[in-house]
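Of the protein chains in this complex, one is absent; all others appear in place.
== subunit A ==
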Amino acid sequence: MTNADWPLWEVFVRSRRGLSHTHAGSLHAPDAEMALRNARDLYTRRSEGVSIWVVPSAAVTASSPDEKDPFFEPAADKPYRHPTFYEIPEGVRHL
């Protein structure tokens, strides 16, 4: 068996409780259980995580670079979509 036979997995790591899982990278593994273990060795060995997800890369549907303009550009010139026009009352923290 060679590496070429093994599917690719995307790895998501939660660095501590309360935070969401963030994408850490990808790896090859023969199955989900081994992917989880490989992820533990590759991405959390310096105590970076408390939880790991592995997802088959084939299961990810990604936006295409060709669709970049219709997807993302219309958002660029609409500053009113950003909540920057409010006066923040004094004394309200963490807003």
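Criterion: contacts are C-beta pairs under 8 Å (C-beta built on N, C-alpha and C of every residue); 3 or more make two chains touch, one makes a residue touch a chain; residues count from 1.
Rule of thumb we're sticking to: contacts and distances are computed from a predicted model.
Its UniProt record calls the unshown chain "Phenylacetate-CoA oxygenase subunit PaaI", which is the correct pick from "ATP-binding cassette domain-containing protein", "Phenylacetate-CoA oxygenase subunit PaaI", "Branched-chain amino acid ABC transporter permease" or "Carbon-monoxide dehydrogenase small subunit".
Contacts to the hidden chain, counted on subunit A, fall at residues 1-3, 6, 27-31, 33-34, 37-38, 40-42, 45.
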